[in-house]
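Written below as structure tokens is the structure these notes are about.
Here the complex is missing a single protein chain, while all its other protein chains stay put.
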Amino acid sequence: MKYEITVGDITRLVTIEREPGNGPISHRISWVEVSDDGVGEEETHLVDLLRPSPEAFNMLIDGESWEAGCTPLSDGSGGYLVDVVGVTMAVGVVDPRRKALRLGSAHAGGLVATQMPGRVVRVMVAVGEAVKKGQPLIVVEAMKMENELKSPIDGTIGEIYVASGGTVESGAKLLRVDA
Amino acid sequence: MKYEITVGDITRLVTIEREPGNGPISHRISWVEVSDDGVGEEETHLVDLLRPSPEAFNMLIDGESWEAGCTPLSDGSGGYLVDVVGVTMAVGVVDPRRKALRLGSAHAGGLVATQMPGRVVRVMVAVGEAVKKGQPLIVVEAMKMENELKSPIDGTIGEIYVASGGTVESGAKLLRVDA
Amino acid sequence: MPSATTSPSALRPILKVLVANRGEIAVRVVRACHELGIPTVAVYSEADRAALHVRNAGEAVCIGPAPSSESYLRGERIIEAALRTGANAIHPGYGFLSENAAFARMVVEAGLVWVGPPASAIEAMGSKTRARQHMVAAGVPVVPGTTHAIETEAEALIIAREIGFPVMLKAAGGGGGKGIRKVEHEDEFSSAWRSTKSEASRSFKDDAVYLEKFVSNPKHIEIQVLADQHGTCVHLFERDCSVQRRNQKVVEETPCAVLPDATRLAMAKVAVQAAAAVGYVGAGTIEFLFSQASGEFYFLEMNTRLQVEHPVTEMVTGIDLVRAQLRIAAGEPLWFSQDDLRQTGHAIEVRIYAEDPANNFAPAPGRISGLREPGGPWVRVDSGVYAGYEVPIHYDPMVAKLICWGSTREEATTRLIRALREYRVRGIHTSIPFLAAILRDPEFQAGNYSTGFLTPERLHRLTQAGENPRIATIAAAIARFEADTRPARASTTASSSSAWKLAARPGGAR
Partner (left out) sequence: MPSATTSPSALRPILKVLVANRGEIAVRVVRACHELGIPTVAVYSEADRAALHVRNAGEAVCIGPAPSSESYLRGERIIEAALRTGANAIHPGYGFLSENAAFARMVVEAGLVWVGPPASAIEAMGSKTRARQHMVAAGVPVVPGTTHAIETEAEALIIAREIGFPVMLKAAGGGGGKGIRKVEHEDEFSSAWRSTKSEASRSFKDDAVYLEKFVSNPKHIEIQVLADQHGTCVHLFERDCSVQRRNQKVVEETPCAVLPDATRLAMAKVAVQAAAAVGYVGAGTIEFLFSQASGEFYFLEMNTRLQVEHPVTEMVTGIDLVRAQLRIAAGEPLWFSQDDLRQTGHAIEVRIYAEDPANNFAPAPGRISGLREPGGPWVRVDSGVYAGYEVPIHYDPMVAKLICWGSTREEATTRLIRALREYRVRGIHTSIPFLAAILRDPEFQAGNYSTGFLTPERLHRLTQAGENPRIATIAAAIARFEADTRPARASTTASSSSAWKLAARPGGAR
């Protein structure tokens, strides 16, 4: 299988296969890094995988013992929230075939979504209202902290999906700004 | 639903129902204790159940907070290995309808089974050999301890299901003594 | 008006304790009670049925909907729950109603034991201006400034000029790092005055504001005290809580690495004086600002309750502060003297929050998909969560505290770094990598850091550290690949790769 995997600003084109035979190695993984400067050197790793629990990936990678937790991202993108030695990272995983499919039907407007579950404290705009890029639109509260979400573009409020006082899950769409 | 539940030498005929309505109570459980002396008084408990994980049962029972772990017994009998405040007990659970079914087909011979997984160290008898009740038949080792299993009855070895050196799971039949 | 210590000399056995709190501190109090053989009652909001304190307590009573204002802050419901379950004492933990004098009074009037100081002591220390007046009267050094609320902006500006800029504007009713504003120059004064007033009015329902000299680059040092109902008060040395972000403590340690012995003793003496001045009973903390430059220290405020960071004091003194609170509340005289107390070794605490340090510390509630807490020697975990727990959106984002002791500060630090490396909280972001980066910082390790330690530059550096994209790439690739090519199934055992392979072959599953 091939995947495009993104951690921070690094994107890699990854090939992963199950290792045949009876030895301890379970997976063979190789990748090239892709950037604006082109494509980097290929590197390959042999992994002996153990899953002590569904979310835990204990890997002997070329003899080194590493452990990572992988929890599917709540946005349904196929990526994972991955933790390695305490550091948690959102890792994007895209199947290149599906990516091509998705791009064709992607919505061009300015969707505003919440990165955390919480309660909608205030909706400061109405449908049809003209807004500027950076203008505060909506306030979501979680754990006693208020977070103001701003318009990503100049435009008009196309739709509002939530109401003041409602609770929202992580990744939920809040409103749409049309250009 | 009705179940016959046995803990140690106590057997209870239990009726359990899901509690209707939107309140915190999830289950209503009542039972009578049955013994050779007859049937005891009925008692009833209201439970607010939370399952923090599949094997953990956190119960507010009449306002008291109790927690028990329930792991299905490996013998497939429908019972559970239940732990309460550190004490682990094998709890027999029988659906009275199934029990009637089972009794009809039960085998009358002297089956010898192991209560723990381990390795068969020695088989000391052969098929057809006459044995006395209490005679050592087979030795199973687990965790550096050897455990000798003895014949439950006077009889003849009917069948041997395992071989010396083999590993066995908990509850596995080892051999059968025919009366 | 009955005092919280109606009959100071009589023993009043505690038969059952209701813990009026949630999270790790409720779990902490339940543990102390169980060690004393005292049964416990937890209270919980509708959002907290699954909380750890409900699982650990002996009984549990639901006291209302999710918002604290409808549950954990409802004193009358809590007292009703105590009376109904036969609890004869209430432990408030920290936060919520712990420093609410009216609640303390209600508890006592209901005939229950209040595990805390008398309402009068809470009141004396509850207003910052009143506390300053008490302290000045008791001969305790306070930061130069006013001891009364200032009426007008014009008056305030005159005083500010006298003291000299920069100055601090503070809400008299404030606390927890809120309602505080630093004013660098005279031309910022007017807008700072107005915003402090309005925040004070909004947050504390009291717009009284007073003024203090700004002490530059101080350390935040506090002294733990314990006082019984019989007039004995001891101190349990200091805690250095100078690592702060937005006036919130992040790392706490004891002893302070750079406090001269003479200053420690002077500070401790003043703290005992301060407690005595308000008739204090129970566990309390006197906070000071300590100027490394001048060697002087000033009273800041008193916390009339248990502190979040109490464990580090426990680790170096061997005194169980919650057990002590309960015994004191039952009327026992202190069973040790000041001379019996020693600081042995070094202890450091870090607060683990459900937040994303790399994303401006955004709150990160959600389900903890996996959890492995560190263990081994001198590692203490005071946790309020478990694997499978959903961290709710309604409350403080602290999920656990991690405390390590070492025979030296260096040993405690390296042990804490090791324990953080072992700590796995999966499915949500936490402050763990940020905390590990602080502990590795050379200036932290030198020990002479001030409250200005977390500069924007350092904050940026420490929140971006430690990613391992290579391992994350491998793990995510395997996770995706396995999900895409395997039939979904619940894991039933730790499955090794060879078991995986067997499972992949027809009929090969063992």
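Each chain gets a letter, A, B and C, in the order it is written, and its residues are counted from 1.
Definition applied: a contact is a pair of C-beta atoms (placed from the backbone, for glycine too) under 8 Å apart; a residue touches a chain by one contact, two chains touch by 3 or more.
All figures in this text were calculated on a predicted structure; none of them were measured in a lab.
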For the chain that was dropped from the view, give me its touching partners among the shown chains. A, B, C
Which one, C:201, C:414, C:445 or C:464, makes contact with the chain that was left out? C:414
Contacts of chain C with the absent chain, listed as residue ranges: 27-28, 31, 34-37, 49-50, 56, 311, 314-315, 318-320, 323, 344-345, 367, 372-373, 375-383, 386-390, 407, 411, 414-415, 417-418, 421-422, 490-494, 496-498
Touching the absent chain: which residues on chain A qualify? 24, 48, 50, 52-54, 58, 60, 63-65, 67
On chain B, residues whose C-beta touches the chain left out of the figure: 1, 3, 5, 7-8, 10, 12, 14, 16, 18, 22, 24-27, 29, 31, 45, 47-57, 59, 61, 66-72, 74, 78-89, 91, 93, 95, 115-119, 141-145, 147, 167, 170
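The rule is simple: only the chains that are shown with their structure count from here on.
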Measure off the straight-line distance from the CA centroid of chain A to the CA centroid of chain B, and report it in whole Å. 47
Chain B, residues touching no fewer than two other chains: none
Junction residues of chain C, two or more chains touched: 490
